[in-house]
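Dropping a structure here in structure tokens format, bear with me for questions.
Of the protein chains in this complex, all but one are displayed in their positions.
Chains: A, B and C, in written order; residue numbering restarts at 1 for each.
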Amino acid sequence: MRKCSLEKINEIFAAIAKNAALYLPVDRTDGSAAYKKWEEGTVWSNALNTVRSPKDFFFPQTEDLMRFKTKGKTVQLEDIRTEAEAFVVFGVRACDVKSFDILDRVFLTEPADSFYANRRNHGVIVSLACTRPVETCFCKTFGIDPSAPAGDISAWKTESDIFFEANTEKGKALLHTLSELTEECDDGAVAEQKAKINAVMEKLPLKDLSTKGFGGGKTAELFDAPEWDELSSACLGCGTCTFVCPTCQCYDIKDFNTGNGVIRFRCWDSCMYSDFTKMAHGNNRLTQKERFRQRFMHKLVYYPENNDGLFSCVGCGRCLAKCPISMNIVKVMKKIGGNKGE
Amino acid sequence: MQKITREQLIAKASELLSNGTVSQVLGWGKGEFDYDVTPTLFSSAEELENGFVFNDFCGANFSKYLVSKAAKADGKLLVFLKPCDTYSFNQLLTEHRFDREKVYAVGIPCEGMADISKVKAISGDGIASINADGDNLVVTTLYEDAPITIATKDVLAERCINCKSKKHVAYDELMGEEGEVLASNRFDEVARLEAMTADERFAFWQNELSRCIRCNACRDACPACTCEKCVFDNPNSGVENKSPANEFEEKLFHIIRAYHVAGRCTDCGECSRVCPQNIPLHLLNRKFIKDINEFYGEYQAGEEVDSRAPLVNYTTEDLEPGEVFDRGDNNA
Amino acid sequence: MQVNEYKPLIVAFCCNWCSYAGADLAGNNRLAYPADVKIIRVPCSCRVNPTFILRAFQRGADGVIICGCHPGDCHYTSGNYYTRRRMAALFSMLDFLGIEKERTRLEWVSAAEGAKFAATMNDFVQTVASLGENKRLEDLRCKK
Partner (left out) sequence: MNNVNDTLIPKIGVITDVRIDTPDIKTFRVVTLDGKKAFDHMPGQCAMLSVPGVGEAMFSITSSPTNEEFMEFSIKKCGCVTDWLHQAEVGQQITIRGPYGKPFPVDDVFAGKDLLFIAGGVGLAPLRSVINYCRHYRDRYGKIDIVYGSRSKDDLLDYQEIINEWATDEGVDVHLTIDNPQEGWDGHVGFVPNFVKELGFDTDKVAVLCGPPIMIKFTLDGLCGLGFDKTNVYTTLELRMKCGVGKCGRCNVGAKYVCKDGPVFRCDELDELPDEY
């Protein structure tokens, strides 16, 4: 384990930014935080988390896939893929780090998505242990320890210092470039920090939320639960929950005619949208209830069924904070499944 | 603290349910925390007792729900309307978006609703509880030992600071006392932007709109956005898009959305309330309202049922678009 | 060597009954106006949906002008009165967003006003040319 005084944090950032684009959470004018590219003078945010999850780094909201030129009856295809630039995402919380595992299982399963893989191969994740979890946090429900985040390098911040521990070859290589700015240390301070965080975790209102009653094989039991009507009743059908979610990965592929060619791009899509499953001759999910149910069944039943029981939720709490009508996965889990009546 | 209490509202709703006036109640449902409230349908006194809340975080405007919920309800639907909600209610009636006969509207007074992000900015994150105590909110958090007392007026939502009216323009029954139309300062921020140079304004909006994630929450929450199929969802419209692919698409969406509700927007402020990225979308709507007021005379959408919106109306003496700017220059 | 002079691309929406005929007359009378003005004929000036204007900018226009019958002369009685209100609100909004107000214009041109049409276009092209390229409502995807 290596440590560095927080006073020297900008030197650390400068050293990282010398070799790779560095992204870290920065406070914005509206009071929330977002990942921004670091440059001299950028101030690292103290916010617990960003409004948008860092899934953008690997699966951006819009991404051009290829271009076409058409002339008469001919079509020419231009492969516009290029090697991604090396980049470092700094300060990713434990929940968001876990979301990359969940996305990996979708995008890196054969046939692997080369666009995602390209970014994934060139990105280094420096995670950061939480210091101040809030009432909307429930990562523990999904077995995530906010005091011991994964990632290529794990980091802990105390009042005075920042501690780093490399977990992967990529992480070791990056930490090596910081060896002049950091010094070897024991994990005493980190252990103390972990204990502090875990004490706070015990006070969180959602600490007892359980995944009991969910998981693969529960389709028949949960699909026709009468509670879906009530739960989805107020849903506006917007895409807020989907777009702030670190694990939602549905996308649409569209063509944009620029007037001198066609760009085929993909963009995030939401199963909450009424046209998500709409075909030329019909729609298999006509009501908002069906669409609402799809989102939660996917996270809590279908995904775990296909992925060894891993749930497609990391308990980051973004949807709790952002849903315009305050309907969210926690309320769903408390109404149906094993938390009923608790 | 709100002048009307949860108990009074439950009593009223239970009474109307039991005497058969209404079959369902559209009200605020209890959330996980003291501040997250979900619009909920209640159909019995027992359900109300267990799940109904009314506090300083009941900002949601129920008018739009009437479009879908009133049509489905068996009997009449009871809806609680704050003064600002009644304007949307009337506007939707003007546009024939729901059946008035299926709705029983109860006007309730409102002292302004709080914005949880403002509360958190003062108390810090990790809210454990929030309780109203007179003109204050008493907040306990996971991190502070002592409760924190915050004056409610310091954490009012932007739209409530600039409340345009405490008067109900529609109801079947009114609870509490009727208020007045207020002389609000709601156009001050628009005027401040107007006074900037074009470059400054451009930079301002570039910063704000660049945060848009095109979640459509503003559109889907807006009581004026009730098109069956939005142009932005229609592949044949030529402007369909699903993502803010670039700065142009961001602007296109927000200009057209604001434009489409211009003259019909009652300035209820839901768009800004629901925006996950805190974009001050209400300023676009207020700009249209301010312009319309100045160009064509004062007009408040939803004030009267069946009034004709200014952009679907004209006089032969209207000013020319070019004169708009000449006028502006004279003012400056 | 000759320096390439910047020539703005202008989209002119012209109503079928007056302004388009006015443009025709300008042509018949050999009144010159820049070839970079692309005329789109519309049944009435009030057919112009705000998305048309924004899309014109997206696709590379540097200025958009809408021409209709003089107030009171609308072929459909009142179409241009609606246009007047709509464009007043829209242009004001574009200005509010910091988009140069000189890039949009509404003019009344009758079928007999060939000279006015040409003069209006010349003036508008000159105004837009002085602003330079449209940067604030551009879509870079369409610029290649």
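Convention: a contact is a pair of C-beta atoms (placed from the backbone, for glycine too) under 8 Å apart; a residue touches a chain by one contact, two chains touch by 3 or more.
Bear in mind that the values here come from a model prediction, so they are computed numbers and not experimental data.
Peer 1: Among B:G20, B:P235 or B:G297, which one is in touch with the chain left out?
Peer 2: The missing chain is touched by B:P235.
Peer 1: From the list A:E11, A:D187 or A:D252, which touches the chain that is not on show?
Peer 2: In the full complex, the listed residue that touches the missing chain is A:D252.
Peer 1: Residue-wise, where is chain A in contact with the chain that is not depicted?
Peer 2: 65-66, 68, 70, 73-77, 79, 81-83, 106-107, 109, 111, 113-115, 118, 216, 219-220, 223, 249-255, 257, 262, 264, 266, 269, 271, 276-281, 284-285, 290, 294, 297-298, 301-302, 305-306
Keep this in mind: only the chains that are shown with their structure count from here on.
Peer 1: Among line, ring, star, complete and other, which one matches the pattern of chain touches?
Peer 2: It is complete, because no pair of chains fails to touch.
Peer 1: Based on the averaged CA atom positions, which chain is farthest from chain A?
Peer 2: The most remote chain is C.
Peer 1: For chain A versus chain B, what separation do you get between their C-alpha means, in angstrom?
Peer 2: Taking the mean C-alpha position of each chain, the two centres sit 30 Å apart.
Peer 1: How far is the middle of chain A from the middle of chain C, if each middle is the mean of its Cα atoms, in Å?
Peer 2: Once rounded, the distance between the two centres reads 46 Å.
Peer 1: Give the residues of chain C that touch two or more other chains, as numbers and ranges in rising order.
Peer 2: Touching at least two other chains: 141.
Peer 1: Give the residues of chain B that touch two or more other chains, as numbers and ranges in rising order.
Peer 2: Residues 245 of chain B touch two or more partner chains.
Peer 1: Enumerate the contact residues on chain A facing chain B in the complex.
Peer 2: 28-32, 34, 48, 51-52, 61-62, 132-135, 200, 203-206, 230, 233-234, 236-240, 242-244, 252, 254, 256, 265, 267-270, 273-275, 320, 322, 324-327, 330-331
Peer 1: Can you list the chain C residues touching chain A in their complex?
Peer 2: 59-60, 141-142, 144
Peer 1: Name, in rising order, each residue of chain C that touches chain B in their complex.
Peer 2: Touch list, chain C to chain B: 50-51, 54-55, 57-58, 71-72, 78, 81-82, 84-101, 104-106, 136-141.
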